[in-house]
Structure formats: C-alpha cells, structure tokens
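One protein chain omitted, others in place.
Every chain is named by a letter (A and B) in the order it is written, and numbering of its residues begins at 1.
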Amino acid sequence: MVGPKEAVPTMETTNAKRRRDVSAVRDWVERSFRGETIIDVQNLDFYYGKSRALVSVSLPLPRHGVTAVMGPSGCGKSTFLRTLNRMYEVVPGARATGTVLFEGENLLKTDAVMLRHKIGMVFQRPNPFPKSIFENVAYGPRVHGVRSRKRLTGIVEDALQRAALWDEVKDRLKESAFSLSGGQQQRLCVARALAVCPQVLLMDEPCSALDPKASDRVEQTTRELAEELTVIIVTHNLQQAGRVSDHVAVFLAGGVLAEFGPTPAVFNDPQNEDVADYLQGRFG
Amino acid sequence: MAAQTEYALRKKRSLTQWIAFSLLGVGSLFGFFFLAFILYWIVSQGAPAVTWEFLTDIPRNMATEGGIAPCIVGSIYLTLGSLLVAMPFALGSAIWLSEYAWKGWWVRAIRIGVNTLAGVPSIVFGLVGLGLFVYALGFGISLLSGACTLAMLSLPILIRASEEALRAVPNSFREGALALGATRWRMIRTVVLPTAVPGILTGSVLGMARAIGETAPIMFTATAFMLSQPYPTSIFDRVSTLPYHLYALVQFSPHYNETKPIQYGIVFVLVIVVTLLNLTAIIWRTRARRKKAW
Partner (left out) sequence: MAKRVRTAGDEVLHPRKNRNIDRVVFFCIALISLVTLATIVYFIVAQAVPFVGKLKLVPEGQGEIVKWGETYAQTTLSDLFGPKWLPESDIQEFFGMLPMIVATGVVTLGSMALAIPFGLSAAVFVGEVGPRWLKDVFKAVLELLAAVPSVVYGFFGLIVLSPYIRDAFNLVGGKTGLTAAVILSIMALPTIASLAEDALHAVPNTYREASLALGATKWQTIWRTLIPSASSGIIGAVILGMGRAVGETMAVLFVAGNAPFLTWNILRSLRPITSAIALDMAESVRGSAHYHSLFAMGAVLLLMALLMNWSAEWFHGRLLRRQGVREG
C-alpha cells in the first residue's frame, strides 16, 4: 500500500499541526482514491453553546461503499454524524459552521426537512414507532406524499427486502413493531430509513445495543446496501470496522480529525501516532 | 462512669423516639379511623335513598319527593360542555409547552400563568363568569355561561395532565420521525399525539371529576333551584347540578327535614361518581405505565 513517506512527526498537540497532517492525508487520498466524493466536508466547526465539539474538520466522504467513523469516547464522532443530516438542531445551543457540500449546496444552510429525505439515519438504540411493522416502514414515504396503498405496499416490501427482514415479517406486517426482537427492530429501522430511498445512510453505532448474532446480520445488511448507496457508520468496534468498511476516518479527543483513508491502509499503517495508539487499543 | 452516662443517653433517646413514633402512629391511625367513619356515614345514610326512581325521576312536591334525574343530566351537560370548551386550548397549550417551547421568557411567563390560574378561588371564577359571560357577553344565566366558567377553572388541570402525557413520549420517537424528514408538526401529529392519547384521556377524566363537584362557579352562572323545565333544550337554558341541588335543598328549601333522604342520596351519588372517575384515571395511569413496550 502506497503512502507518503514523511518523517513521522513528534508529538505536538497544536491544532495547526493536526490540520497540516490532515491536509497531507487529504492530498494523498485524492491522489490514490479515484472514486467520487458525495459529501465534501470543509472546515466544519461545531459548538455546544460555548464548548467546541468539532475542530475544523475537513473530509471528502466517498460515494458508495462504507465509511467508518471511529475514535475514543467523546471525540465527537456522533456529533459529526448528526451534523450531516442536521439532527443536531433539536438540541438548543448547538451550532455548526463551515461548509458541507452535498449536491452542490452547503447542507448546513439548506432546508433540513428536504435534506433528511436524501440522507437517512439509523440510531444507536432501535426506535421503532408504536405502530405496526407496515406503518413504521410506510411512515417515511407517507411523509413524502405517497398516498396510494398499492405504491406503499410495494415500497414497504422493497425496503424490508433490502434490510433482509422481509422473510421474517412478511406474514405479520400488521403486528406491532415491538413484537420483534431487538435485532429485528433495528433492521426494521434500517428498512424504515431505506423506504425513502436516501442516497446516504448514516448509522450511529447501530449494533451497540444488539447481541452478536443480530449484530452480524446488521453488518451483513450494511455491506449489501453499500453497493447501492453510501453508508457512513460510527462504530466503537475495531473488528467491525475492519470487516465492514472500505474507508475509515479516525477522530481524536477534542473533535479533531486525525486520519482518513482506505481501511487497510489506516489499520495497517497509520500515519498519526495517536491514531496508531488508538488502533492498538491503548486508549479509547 | 462514662459508660453509664452513655447508656443513660442512649436510653433517653430511644425513649424519645418511641414516644414520638407512637404519637405519630396514633395520630395517623386516628386520622384513618376518622376517614373510615366519614365513609361509613356517607354509605349508610346515602345508599338507602338511592333507588331507581331516585335516579330517573324529576323532583316532585317541592323537591321532597321524586328524584334527581335533572341534576344528573345537568351535571353531565355542564361537565362535558366545559371539557369541550377547555380541551382544545388546554391541548394546544400543552403541545406548545412540551414540543415547541425552549428556554425563554415566554415559557416561564406561561407556566406562571398556568400555576397562578390553578390558585384562583372558585368563587372568583363565579364572579368573573357572572360579569363576563352572563352580563357582558349577554349569555345570561345558562348552560353556556356555566360551561365557559367551568372551562376557565379546568384549564390548569387539563394543561398539566396533557403536558405530562406528551412529555412521557420518549424522545427517540421524535428523533426517528425527524430523521425521516418529517416536519415538526407532522411528527407531533403522527407520532407524539397518538402515543400520548391515553394520558390525555386520563387527564380529561381528572378534569371532569373536578368539574362535577364544583358549585361556586356555577351558582350564579348556570343554575336555578326551581327549573321551569326539567331538562335543558338549548344551551341558553338553566340547569341544575348535583352539588347545587344539595346546597339549594339545605339552604332554601322550606321542607328541610323532609328532603333529608334526598340530600343523603345526592351525597352518596356524588361521592361514588367522583371516586369512580378518579379511580378510573388512577388505574389507567398505572396500567399505561406498566404496559409500555418501550
């Protein structure tokens, strides 16, 4: 795997140094990665009130495939994810500045509701609505304005198939979503998000509340989906990231993006010392 | 020597505690017995008077005989009417407080408003009802005036209960809906409200229970002792309610003693109705809490 043969820098902790590292990484990425960028993050800063959660993050998120976002607890990876579909707006005092280009516009400034039709999200804990399985999946398309029963049924079946849940629930679409197991509920949430046909699917540690078997199935689904759309997944689990992702972005404490690149490259040969420590499991 | 005084001190403290707890226990026991006595009194005196005629007949013979059916009907109309008037405002206020309002000056102001309303004495509502609905707006002494007055009184209870029901809906539902591209109002309408409906209904029942027992607000806005017709035919008619009839019998009736059985009967019916309503609300609330799948 080719990488820039820079001398490994000493452990300075200034933001400027980190930014330099990142832009070096970014150049390298753009040289060796020939895919498209679907979301271009440029100088994203994030504040909760007075405290800064993300520091000057710049990152080209590649189209298609799975990009994992990792880092120790509290480094801002969930915050970063939620910036991409503007979900931070439900928190009073949360503020994002910078430019995040999506479809030619800065998504921080466009209409959030429209944005969420194209960028969907699956949460850490499964959160199906207290409605039937069918109604859960049909919720998104209804919001879109789809009324025809026939069309809805088609969309629901399609989404459940893509989420690898159809066979298990096809006979009980009218039952409450809570009659499903935890893993099934999470796949239901994936189906629900898919039903609006987003281009990007954000997943915030989707397996952390699931047992290993259910976790496996969600991972499998994630890989299948990645062929059609872009998946950006926040995960704590190094092995999972290794299995599932094509690219990985590593954040470090304080909201700083430390490294970004194809997964094998970052895992085997990280450029940043702190990232190397993190990957070895020394902290976080 | 030190050990002896320490022992004496410990004994004294134990004794103090024993005395204190006994007093408390006895006092509480006394309280419970007193309550049981009241209950017994109500049931033993009132139950015999409650016959089918009692519940369905109109008062006869200067209200010394017959029944209290018009009062029951009047109470129902007045209570439901006040709920009808108050609920839209109460629900809207609760929605704003729970879903839209963030920290700010207005939130505090409205909460102070709600809490202050809760502390206004019922007779003051009666006065305002008289001045505003009966006279100024010209509704006259009528079902309408009474319902509006009672609605003002029920507002705080309904707002509090509805807000509680809305807040009980977990935030994960809201997030899930917003992430799918729903607007705030759509999210509220399709996810939050349907989930909160049982709690809101419980709150309505509590509001009803309170409104049924109120007399002061409706004494001069809705009621009359001797009605020209037993059952109201329009919202501008006067009505009689259970508590008002009781008051009127005691206060105005020349045949105070003959109407005693009726008085007891009214007390019994009132207490039963109010207790049942409150019990229903309490049971719903506990069952809903236990049943929650989330």
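Methods note: a residue touches a chain if its C-beta (ideal position, glycine included) is under 8 Å from a C-beta of that chain, and two chains touch if they have at least 3 such contacts.
The structure presented is a predicted model; accordingly, all values stated were derived computationally and were not measured.
Novice: Return the single residue from B:S44, B:T183 or B:Q229 that touches the missing chain.
Specialist: B:T183
Novice: Using the definition of touch stated at the top, determine which of B:A47, B:V197 or B:V250 touches the missing chain.
Specialist: B:V250
Novice: Considering the complete complex, identify which of B:G81, B:P156 or B:P232 is in touch with the unshown chain.
Specialist: Once the missing chain is taken into account, the touching residue is B:P156.
Novice: Which chain B residues would touch the chain omitted from the figure, given the whole complex?
Specialist: 13-14, 16-17, 20-21, 23-25, 27-28, 31, 35, 38, 41-42, 88-89, 92-93, 95-97, 99-101, 106, 109-110, 112-128, 130-132, 135, 152, 155-156, 159, 183-185, 209-210, 212-216, 219-220, 243, 246-247, 250-251, 263, 267, 270-271, 274-275, 277-279, 282
We take it that only the chains that are shown with their structure count from here on.
Novice: How many Å are there between the centre of chain A and the centre of chain B, using C-alpha atoms for each centre?
Specialist: Distance between chain centres: 50 Å.
Novice: Which part of chain A faces chain B closely enough to touch in the complex?
Specialist: Touching chain B: residues 85, 87, 90, 92, 113-117, 120-121, 123, 125, 127-131, 139-140, 142-144, 176, 178, 189, 192-193, 196 of chain A.
Novice: Quick one: in the complex, what on chain B touches chain A?
Specialist: By the definition above, chain B touches chain A via 102-103, 170, 172-183, 186, 190-191, 194-195, 293-294.
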